[in-house]
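What follows is a structure written as structure tokens; I'll ask about it next.
Every protein chain but one is kept in place in this view of the complex.
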Amino acid sequence: MYAPAGVRLSADLPVPAQMKAWVLGNPDELFLRDKPVPVPGRAEVLVRIDAVAICATDLEVIHGGSPASIQGGLPFNKNFTPGHEYMGTVAALGPEVDEFGIGERVSVEIHAGCGQCKRCRQGMYTSCLNYGNAAKGHRANGFTTDGGFAEYAINHINTLARVPATMGDAEATLVVTAGTSMYGLTELGGLVAGESVVVIGPGPIGLLAVAVAKALGASPVILTGTRNKRLAIGRELGADRVINIADENAVDVVKQLTGGIGADYVVECAGTEATVNQAIHMTNRGGKICLAAFPHAPVTIDLAHLVKNNIYVYGIRGEGRSATRRAMALMAEKRFDATKIHTHTFALADLPTALRYARERVDDAIKVVVTNRQAGIASAAAE
Amino acid sequence: MYAPAGVRLSADLPVPAQMKAWVLGNPDELFLRDKPVPVPGRAEVLVRIDAVAICATDLEVIHGGSPASIQGGLPFNKNFTPGHEYMGTVAALGPEVDEFGIGERVSVEIHAGCGQCKRCRQGMYTSCLNYGNAAKGHRANGFTTDGGFAEYAINHINTLARVPATMGDAEATLVVTAGTSMYGLTELGGLVAGESVVVIGPGPIGLLAVAVAKALGASPVILTGTRNKRLAIGRELGADRVINIADENAVDVVKQLTGGIGADYVVECAGTEATVNQAIHMTNRGGKICLAAFPHAPVTIDLAHLVKNNIYVYGIRGEGRSATRRAMALMAEKRFDATKIHTHTFALADLPTALRYARERVDDAIKVVVTNRQAGIASAAAE
Amino acid sequence: MYAPAGVRLSADLPVPAQMKAWVLGNPDELFLRDKPVPVPGRAEVLVRIDAVAICATDLEVIHGGSPASIQGGLPFNKNFTPGHEYMGTVAALGPEVDEFGIGERVSVEIHAGCGQCKRCRQGMYTSCLNYGNAAKGHRANGFTTDGGFAEYAINHINTLARVPATMGDAEATLVVTAGTSMYGLTELGGLVAGESVVVIGPGPIGLLAVAVAKALGASPVILTGTRNKRLAIGRELGADRVINIADENAVDVVKQLTGGIGADYVVECAGTEATVNQAIHMTNRGGKICLAAFPHAPVTIDLAHLVKNNIYVYGIRGEGRSATRRAMALMAEKRFDATKIHTHTFALADLPTALRYARERVDDAIKVVVTNRQAGIASAAAE
Partner (left out) sequence: MYAPAGVRLSADLPVPAQMKAWVLGNPDELFLRDKPVPVPGRAEVLVRIDAVAICATDLEVIHGGSPASIQGGLPFNKNFTPGHEYMGTVAALGPEVDEFGIGERVSVEIHAGCGQCKRCRQGMYTSCLNYGNAAKGHRANGFTTDGGFAEYAINHINTLARVPATMGDAEATLVVTAGTSMYGLTELGGLVAGESVVVIGPGPIGLLAVAVAKALGASPVILTGTRNKRLAIGRELGADRVINIADENAVDVVKQLTGGIGADYVVECAGTEATVNQAIHMTNRGGKICLAAFPHAPVTIDLAHLVKNNIYVYGIRGEGRSATRRAMALMAEKRFDATKIHTHTFALADLPTALRYARERVDDAIKVVVTNRQAGIASAAAE
């Protein structure tokens, strides 16, 4: 049985000593293994994972290793458990934790900063200067510390938000994505009511950026992309206008919709050379661009246009400034329906199939959610 | 005689009806002509120009026309008077002006926003959405409205700062350049005491960025460039370390000087593809880059590094946020000696020679100043 | 006929030379008089007033004179037209104005800064240092320049927002009030989603502060007051909890609702010594208070508590930072129903009755709106 020193448990929610967890093998290999259930430290809790969504970054980690292994120069990160967009139930409390109670449903953020570097002290915990250094207290679950494709995970209390009873498990996994969209809009200034916002790229972050921008009162909200099905979902989530860039010149249309001057804010979620340059040319003088995606290879861009037009560019990583809590606040009030991007559900045991749906966009998959509750894994009860 | 309706004058400072002014002809042609002395409107004054420094942008305007003519698609901007880094003496007051008195020595900023667009209302007057539209009240002297290679010019009172008696005419022309450096540091957050700042490119803006950063307490201040003479001036202006990029790898040295993490702030004043990429790679996680110069052609850059490291990039135009007044405040207190970048002086009548010195860096010219007082033009007194 | 030089008109919307306007006499005297229709200058338009709401400040102006007259030491401000919460139709354009077209319906802000002082240049136009100085370009319609209890008024284009066809005249007058509420929340940081917000005082600004805070995702939103009818309207506008301070201890209840620590943000709209101290004691460490109302006499407050708890206090005047446009954006999207505070409607000719309803809260009046369209004044058509 699981009974680590200093950790509080509840008889209502017994925790096994061992759990099932998917772990990395060689590149693109993933195995379901038994692992010891991890132990929460100070300011940490153990979360029983009830659902976890698949993100494109998961596919990269499974293919290329975690960022920590890459930065550390390791060949690969064997035995590491990926998965970062999860939600679950608090199952055990680390020493001194009274901020959460056992049995509470929680959504998560990925990053807990070390709390002791200059950036963390400024409140910029996603830019922690000890990124990947678990000994200093940094955690990025699913990236540098074990993540959510498992039955249990550890979370710093800073990374948790309560899930209201009116929100389902699958919806609660989407708070991580909405938090990234909210972070982007936060860094652009946050006060977007009545401002023109263009979102480039109708992937999950882009679609929820449309939803968040609309919820905060942005007007007009414009979405550009290449797939009409996705653009149609963008409309449902609040886009006042969608532009299929195969049919229309996005820069021209944005200028036309904004009195000839261009948009106040552009959130770039496509990450291609073409769309980054579109972002630059559709932003108005003094406007701002958030880069929430990026091309992996260097790109050729019109930097002169940025400087001549006093445009600022914000490269964002993750979901900082407690943006996830603001996203949760809007979702708890049903200001937008994030579940419109949730297309498929699988059991945790079927993770490989779920990953294939996400990777190959089988059946127009957008967000694929893996759940541990509706169709649990035998071991969970067997302990 | 000059006596426009509604304009106040002083017998102590008589103003002629006509003045000498250099004007554009065809590309690279500049003629000294007679022009009527312009008339200040509401919230404007007439400035008698006592000294004017030459900026690289002047050379571009003389070669390619003013930004207004380029944007307007005009072939060239004939009869336009360039020159924007000037100082002088208030010679006449527009209607209702009591903020300045005739005879006061003043330094200038280039941009007066229209005051009626969204950006001006936000205080972002250098990003005025009516840029180049004089009818709406926008002025960018030497760029879109007549500038300082003349005996007189019009300035909005917002663009003026008083010159203390302890500051010479030539030094006061440098306030415009220092204001741009200050604007860059302002947009990076302004609170640079104890923070690491790298300045790339020891041109006038870069050298004064070193001086301003040091005056505000930045530490260390690092300057990179290719010419040792310029780097040596950077040292005199406060650089703790200079890097000749022909001899050392700037990114490596910056990392070594900053405990391996990179610099908090980078001010890019060289505007080449190589140096922009150096800026990207020498900035630490969560750090900020100001682009105060730019390559004219598109450049290939490592955008992924920006996004993965949560780096923000600020393309700045001119000298916004009243930064010029903050620069003047530091210079008035002799916190740095901007005159170290002033290398040559000519009379206004010798402007073509002065421009040649600036363009060809004759005799290691940095800032070439043209003065109207020590060696005035005959016409000034002849009226 | 009205045909000033340089002003554009439309045959579709003929403008008379004279208009009816209410003007101040001695304290508390108000007369309906004929006045020349005013002439818009540069960046100004003539607005035909279609509806105007009554604000408590109007009652003060009618009783005590305009702030300009008070500050100027004048005995009273005779012939001045008060009224500042109006909306209408653009009827004529000043020179160079092309931002609006004749016939467009517009809501207004009160303040147009001079555009040439330090505060205006910072974007703080409601803190214009030339407040009340019309010669320098400052306007505060209904306070220092003629306002809206008339058939026509002049507005700087910066003070206008377009009214969508889906919004009625009366509702559009409420944008001014909502703009003040939005300004308060803006200065508190703006990012209130998921944050606890207490609004003290269910007057018009307080009730719309509840609505705006809720629309931006604040949670919980708590409203305190003494009249249950008003508190009930607050509930309809989004308050999660209302506190009648006659029945409950507001500080205790707020602490209880916020886990014992107090609220993140408090918007004080009651302006009494007791409620200011409640605000201080119900704000958490590091929290912020906006003072949107004020007691006229000095008050005794627990300043030590502010300092020991690192609390910041923002005294706001009017509706700065373009907050009115953000309020309009939310109202145009029907995010809240401001008309819940609109209780009574009168014709402009019945202004004295309307004022009495507002002053004496006849029939539980909250917002009393005077309209010029449903029941116009004869002279409007007679010209």
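Order as written gives the chain letters A, B and C; numbering starts at 1 within each chain.
The criterion applied here is as follows: a residue touches a chain if its C-beta (ideal position, glycine included) is under 8 Å from a C-beta of that chain, and two chains touch if they have at least 3 such contacts.
If you're wondering where the values come from, they're calculated on a predicted model, not measured in any experiment.
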Given C:T159, C:N284 or C:T324, the correct residue touching the omitted chain is C:N284
Of the residues A:P16, A:P40, A:P67 or A:G137, I need the one that contacts the missing chain. A:G137
For the chain not shown, which residue from C:V267, C:A293, C:L330 or C:V370 touches it across the whole complex? C:A293
Across the whole complex, the chain not displayed is touched by chain B residues 182, 186, 190-191, 193-195, 215-219, 325-330, 332-333, 335
Touch residues of chain A, complete complex, unshown partner: 42-43, 96, 99, 115-116, 118, 120-125, 135-137, 156-158, 321-322
Over the whole complex, note the residues of chain C touching the chain we left out. 119, 122, 124, 126-129, 131, 187, 261, 276, 284-286, 291-304, 306-317, 320
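In this section, only the chains that are shown with their structure count from here on.
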Rounded to the nearest Å, the gap between Cα centres of chain B and chain C is 41
Rounded Å distance, chain A centre to chain B centre (Cα mean): 43
Listing for chain C: what residues touch at least two other chains? none
